[in-house]
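Before I ask anything, here is the structure I am working with.
Here the complex is missing a single protein chain, while all its other protein chains stay put.
== chain A ==
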C-alpha cells in the first residue's frame, strides 16, 4: 500500500502495474506453504503478471470494438433480442440451440415417419399405433439415387410393398411413405385386436382363434356369455381393405342343428352389426359388461 501511494505521482499506469505485482506476490506467498521462493521464480511471475495485465487491457479494448461492430450489424437483424445476447455467452446459446434441434429430430417419430441419414441415403422409420397404444415400428432403408432403391427393410412379406413402391416410390416419395404408413398401421391395429381377443377373452372363445398372418381373415367360435346358456356363434371376419382396422365382411352363424329363436336371431344380427362397427376386443368388452342382454345403445 505504501509503495502504491508514493509512486502515484509518477502516473497511474506504473502505480497500477506495481500494485498488481504486489497483489500477485501476496497471492503467491499465501498459496505456497514454503516461505522461501527462489528469486528467479519470483521475477518470472512478476513478468508474467505484467504480461497478463497488458493482455487483459488489450483484450478489453478489442472486446469493446467488436461490441460496437456487433451493434451496428444488430441494427439490421430483427430476430436477435439484445438483452439475451448481452447476458448469455454464445456458447450457451449454441448449446441451447443444439438441444432444441436434437429434440425436434426426436419429435419426428411422433408424426409416424422419422428418419436417420445414412451414407447411402436415409433410413426411414415408420411407427404404428392403435387406440393410443404405440406398437411396432418398421424401417425402410432407402438409397438416394435415381432410380430410388430400397436397400433393405423390415416390412413383413404380406404387406404389398412392391405394389406400393411400383406406384409411388419413383414419383412421389411422400405418398409412398404415407401409404406404407397406412398399410402398416392398419395391420398393426388388426393384429392388436386379434392378440387382445386371444389373451383377454379366452373364456369367451369355444375354440382357437384362426387367423392369417396379415390378420385380415379371422374365424372363431364364441359365446357371448362364457358361463351361461347362450349358444355358441361362429364368426368370420374379413378385412378386404388392407388400410382399415374394421372388417368389410362379417358373417355370424349358428352352428347348431336347431333353428334359432327370434331372440337368438336378433342377437345374431346385433352381434354381426357390432363386429362391423367396433374393434374386436371392444365388442367382447361389451359382452363381458352386459352379459347376454345386449344394450343396443352400445352399437354406435
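Simple rule for what comes next: a contact is a pair of C-beta atoms (placed from the backbone, for glycine too) under 8 Å apart; a residue touches a chain by one contact, two chains touch by 3 or more; residues count from 1.
Basically, contacts and distances are computed from a predicted model.
The chain that is not shown carries the UniProt protein name "Centromere protein P isoform X2", picked from "TXD11 protein", "Beta-hexosaminidase", "Centromere protein P isoform X2" or "Serine/threonine-protein phosphatase 2A 55 kDa regulatory subunit B".
For the chain missing from the display, the contacting residue among A:101, A:203 or A:269 is A:101, taking the whole complex into account. The set of chain A residues touching the chain not shown comprises 41, 44-45, 48-49, 51-52, 55-56, 58-59, 62-63, 65-66, 69-70, 72-73, 75-77, 79, 89-91, 94-95, 97-98, 100-108, 110-115, 117, 121-122, 124, 127-129, 131-134, 144, 146, 170-175, 177-178, 181-182, 185, 243-246.
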